[in-house]
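Note that one protein chain is taken out, while the other chains of the complex remain in position.
Up next, subunit A:
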Amino acid sequence: MKLVAVVACTSGIAHTYIAREKLINAAEKRGHSIKVETQGTIGVEGKLTKKDIEEADLVIMATDIQTTGNERFEGKRKIKVATNIAVKAAGQLIEKIEKEI
């Protein structure tokens, strides 16, 4: 699968980036490609391109706060979870997606 994800936690300095690492590890371990955009206090990093989004099978939104650019994902299949879920159960999240997509 090709996945894209947006992560953003409240303080935007720690959880966001832990969640990014966990998602990347979990997805790649199971043979999927993933690109993760972080919206931390420093601003948007690893911005998803139009091509990334078009090619993706699913968008993971692991966010605690309102993120910017959500209109880019209109019409895409997506799953919304709290940032915390990506931090503590990224593997189970990817498994769930594999089963249900």
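Simple rule for what comes next: a residue touches a chain if its C-beta (ideal position, glycine included) is under 8 Å from a C-beta of that chain, and two chains touch if they have at least 3 such contacts; residues count from 1.
In the analysis below, contacts and distances are computed from a predicted model.
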For the complex's missing chain, which UniProt name, "PTS protein", "Extracellular solute-binding protein", "Sarcosine oxidase subunit gamma" or "DNA polymerase III subunit epsilon"?
"PTS protein"
Which parts of subunit A are in contact with the chain that was left out?
8-15, 18, 41, 58, 64-66, 75-82, 84-85, 87-93, 96-97, 100-101
